[in-house]
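Heads up, one of the protein chains got dropped from this complex, but the rest are sitting where they should.
Naming follows writing order (A, B and C), and every chain is counted from residue 1.
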Amino acid sequence: MDTPLHIAIVGTRFMGRAHSNAYCQVGRYFDLPAEPIRHVACGRDAEHLAAFAQRFGWEHTETDWRTVVDRDDVDLIDISTPNATHAPIALEAARAGKHLLCEKPMAMNADEARRMYEAAEEAGVVHMMIFNYRFVPALALARRMIEAGKIGRVFHFNAVYYQDWLVDPSFPIVWRHDADAAGTGAHGDMNAHIVDLARHLVGEFEAVNGVQETFIKERPLASGSGTGTVSTDDATSFLARFRNGAHGSFIATRLATGRKNYLRLEIFGSEGALVFNLERLNELAYFSRSDEAGAQGFRTILVTESAHPYIDRWWPPGHIIGWEHTFIHQISRLVEGASQGKQVVPDFYDGLRCQQVLDAVVESADTGEWISIADP
Amino acid sequence: MDTPLHIAIVGTRFMGRAHSNAYCQVGRYFDLPAEPIRHVACGRDAEHLAAFAQRFGWEHTETDWRTVVDRDDVDLIDISTPNATHAPIALEAARAGKHLLCEKPMAMNADEARRMYEAAEEAGVVHMMIFNYRFVPALALARRMIEAGKIGRVFHFNAVYYQDWLVDPSFPIVWRHDADAAGTGAHGDMNAHIVDLARHLVGEFEAVNGVQETFIKERPLASGSGTGTVSTDDATSFLARFRNGAHGSFIATRLATGRKNYLRLEIFGSEGALVFNLERLNELAYFSRSDEAGAQGFRTILVTESAHPYIDRWWPPGHIIGWEHTFIHQISRLVEGASQGKQVVPDFYDGLRCQQVLDAVVESADTGEWISIADP
Amino acid sequence: MDTPLHIAIVGTRFMGRAHSNAYCQVGRYFDLPAEPIRHVACGRDAEHLAAFAQRFGWEHTETDWRTVVDRDDVDLIDISTPNATHAPIALEAARAGKHLLCEKPMAMNADEARRMYEAAEEAGVVHMMIFNYRFVPALALARRMIEAGKIGRVFHFNAVYYQDWLVDPSFPIVWRHDADAAGTGAHGDMNAHIVDLARHLVGEFEAVNGVQETFIKERPLASGSGTGTVSTDDATSFLARFRNGAHGSFIATRLATGRKNYLRLEIFGSEGALVFNLERLNELAYFSRSDEAGAQGFRTILVTESAHPYIDRWWPPGHIIGWEHTFIHQISRLVEGASQGKQVVPDFYDGLRCQQVLDAVVESADTGEWISIADP
Partner (left out) sequence: MDTPLHIAIVGTRFMGRAHSNAYCQVGRYFDLPAEPIRHVACGRDAEHLAAFAQRFGWEHTETDWRTVVDRDDVDLIDISTPNATHAPIALEAARAGKHLLCEKPMAMNADEARRMYEAAEEAGVVHMMIFNYRFVPALALARRMIEAGKIGRVFHFNAVYYQDWLVDPSFPIVWRHDADAAGTGAHGDMNAHIVDLARHLVGEFEAVNGVQETFIKERPLASGSGTGTVSTDDATSFLARFRNGAHGSFIATRLATGRKNYLRLEIFGSEGALVFNLERLNELAYFSRSDEAGAQGFRTILVTESAHPYIDRWWPPGHIIGWEHTFIHQISRLVEGASQGKQVVPDFYDGLRCQQVLDAVVESADTGEWISIADP
């Protein structure tokens, strides 16, 4: 781990913390070809930034992302900012020859995403999308099992992503309620995850048809007086057909009272089935039609054994890991790729394809019609 | 329980057995104003019919339903036959002044259903639809809690009905695969239940948009040689908007590998949430935002206490009841209504409204567009 | 089913109802060599008895069990009375040549139980103990799997039986609190079940060591004024060694707040494990060390398929049955045995051996020492 890889992170809030934790931890648990250096942290609030940088050991700070992009001593830029800034940062950073890590949703729309993808490809940099749930051991195991044919031909991919932090009508307006900053609400934030997992586990989408709703249209301003109008969706649901003939159902909502971070997948195939729930992310339920008659049933695999993806890096069986570990796993791949100039997935192509699906759902919600997804 | 109520049942297979069991048991557990007499059983296969009648204590048998309708000694006709025969039997029976109990789905389409409803109303007979899941104690409790405002304004009603008996491609063609006999497949059989529960628990539908699929299009003939074409759906999914602003998601499929009779409801409201699964029908999960902060969570109510609907008729707490009990509960209401000439619900109006929704989903699947549900 | 088998039931309360239901239902679902006739019901409260008899179709009533024993038109006596009366009734009935069905616990102590067993054997009558949980399909399946070697050599049999109806200190004194009528409290009522299941699933006990407690020693009298002293245990726990080397842990308590009828077994063996919970009695969890590495886990078998014990008599997969069905299953065996003069299990020998274990636990609780269980 001789070579250093100098990271600059833009964004110091929730995702900034989660990514920083991963940069701190990854080298202790993965044998990496390079050492990720927490080099520059960038945020607009200087006071918050200083505390953040000190806490997570970022060596330098900047308050303008353009300055970060211009620095010669940065190898990779981690874009952990609100959605509207992904494209401007990524485009500039690609032009500056920086490797790229980008939070989801990739962009405000597929056109932006396509430009980002093309810019990164043209610049020849390594580009990766944060779709960290691919790196949940249980879902990496699901992928492995699907590829091995354990569930056969997929008939149904039914996914929900439930949170409930907007049920409280006194929860104030934040940037995620502003279409100019966020693009969409639950849709881009939460459906982006399950759309990516669908592509990862089943394949490309053929067409979608959905509906969006903002149940609570006015919320108090964070300033404390007055209210503002919510311009993003509280909930977006859609049906899908996949190119391989499977059917899909997707629901993302921030008004699923009682569910905190409940991302559930139910995948039914000709030979078996898989069920997953992010609130119990160390578990994967698996049904096999190959099990002996009379003794069939969904088995709960506690995905904490050394035979399971990523787990040999951690603890003995039954000693569960947490949500934050998904970033450590993903960033181990990022460091491998960026330090060796090898493209890794999920990349900006995956981000673009996900964005196409998200856009098509929005269009279908506007028109009431099925929207096909073309190749990008 | 002096007055007798003479029942004739048409249909002696799965539903014939389940209803017969209920007629046998209901008087032992409910205090009824009349005694339901197992008077006539009707089926086309005389040998099977004789065995059925003897097993369940039906006093007489007939092989033609028209003869049953003509009998003066029959008060109520229980229609437990394949879907295509519901309307002809019901229309004739109504004309003959018989009270009516009809299995779901009510009819082949809403026009048929409307004629059945109008005929029953004109005849002044009591008419009831078998939507037995309203009579699951946990769901009767759910209704009670919703009416008491426990979950507030409903945002989401997400329902699935999963079975897997058609995953096996060697499962032969039966009447349920034949559009002429069944109308639809999973849709009418399974969505009928969750559409009715949605109306019961949330309210009327505004509009729907769905998709249908027959994943396995050819199946072996029951005769053993050759194959036939499946003309009904294996799976039907749809999105819905309710008149009160709630959103709905519905999935019915017979290819949900590993799920045997898994009807799950997830109802999220402004004050709480309810979750139910038919495979654990003695349980209802309930989340309340009124619970003390720091101690909130979904609680699993084991719906086996005397405070719960219907349970005072059965056993002490924790001694669970089975699926068949739902018919006993429903038929206790039927006997009360029919013997006293009082209309009870769910009735043919409910059947008609359910059929309208089912029809609209089929139309949406054909056109790719949202279909509104008008008043009948 | 030509031959009639004339049943007399003594006891018309909880067990009287559950047994009566089984006599009503058994012939509809099982093909029996004889028809069980609900011939005589016996109880001391004439008014209650009349209502009971009418509800369940008992043809005759008696208020003194001695009269029942003397009747020539009775083939089998079902003893569903409080514990202290089991022996007197059984001994007289055996002398009168009646077949016998007896509720658990068999007797007030092993001496009584031995006399009952010997009397029945000498009389040459069929004698059966109600240990109805052997007839839960999931537990019949567990037995089948253990016999087939699916879990190998058993290391641990850990059982609890949790109820909570005595947590409320205002719950009044009933016969179960009276050592003269009940012998013991939770111990005989609840440990009897799990001791029998242990013998059924693992084998004979070697020695036990336990502790008993009455947490709430005074309770209001049912009359409404004053209190009485509880002379039976609220809870009894014990450790056990089995003759085959397995270890056991048993807990029975009526103060397990929140648990209504929660009988849980956890059986760990060299090749696999089984877990069961009576509140979800249609399910059996099974872990197999033979499953593929990386895909091992406890699988929840929904024991509702025709391949499962007893289920071919009932409904399609996923349509669950209730607690009461266990009696129907057991009584189908009783009718087979009694009508053909063939002994069936569990019989009075099983009741005696269970009683020996119960007695040994009481002795160990008194002495603080391990008590060995000899052959009877």
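Here is the rule we go by: a residue touches a chain if its C-beta (ideal position, glycine included) is under 8 Å from a C-beta of that chain, and two chains touch if they have at least 3 such contacts.
The structure displayed is predicted, hence computed values, not measured ones.
Participant: Sort by label and list the shown chains the missing chain touches.
Facilitator: The chain that is not shown touches these displayed chains: A, B, C.
Participant: Which of B:E92, B:E206, B:E305 or B:E369 touches the chain that is not shown?
Facilitator: Touching the chain that is not displayed is residue B:E305.
Participant: Among the options C:F298, C:W323 or C:F348, which residue touches the chain absent from this view?
Facilitator: From the options C:F298, C:W323 or C:F348, the contact with the absent chain belongs to C:F298.
Participant: Which parts of subunit C are in contact with the chain that was left out?
Facilitator: 151, 155-156, 158, 160, 162, 164, 167, 209-211, 213, 215, 235, 237-239, 241, 245, 247, 249, 251, 253, 255-259, 266, 268-273, 287, 289, 296-298, 368-370
Participant: Which positions on subunit B touch the chain that was left off?
Facilitator: 141, 145, 150, 285-288, 291, 293-302, 305, 307-308
Participant: Determine and list the subunit A residues touching the chain excluded from the picture.
Facilitator: Residues of subunit A in contact with the hidden chain: 14, 18, 21, 24-25, 27-28, 55-56, 163, 165, 259-262, 278-282, 302, 304-305, 314-325.
What we mean here is this: only the chains that are shown with their structure count from here on.
Participant: What rotation angle, rounded to the nearest 5 degrees, superposes the C-alpha atoms of subunit B onto those of its identical copy subunit C?
Facilitator: 180
Participant: What chain lies closest to the overall centre, CA atoms only?
Facilitator: That would be B.
Participant: What whole-Å value do you get for the distance between subunit A and subunit B if each is reduced to the mean of its CA atoms?
Facilitator: About 41 Å separates the centre of subunit A from that of subunit B.
Participant: Distance-wise, how many Å sit between the C-alpha centres of subunit B and subunit C, to the nearest whole number?
Facilitator: Comparing mean C-alpha positions, subunit C is 36 Å from subunit B.
Participant: So the centre of each chain is just the mean of its C-alpha atoms; given that, what is the distance between subunit A and subunit C in Å?
Facilitator: Roughly 54 Å, centre to centre.
Participant: Can you tell me which residues of subunit B touch two or more of the remaining chains?
Facilitator: Subunit B, residues with two or more chain partners: 259.
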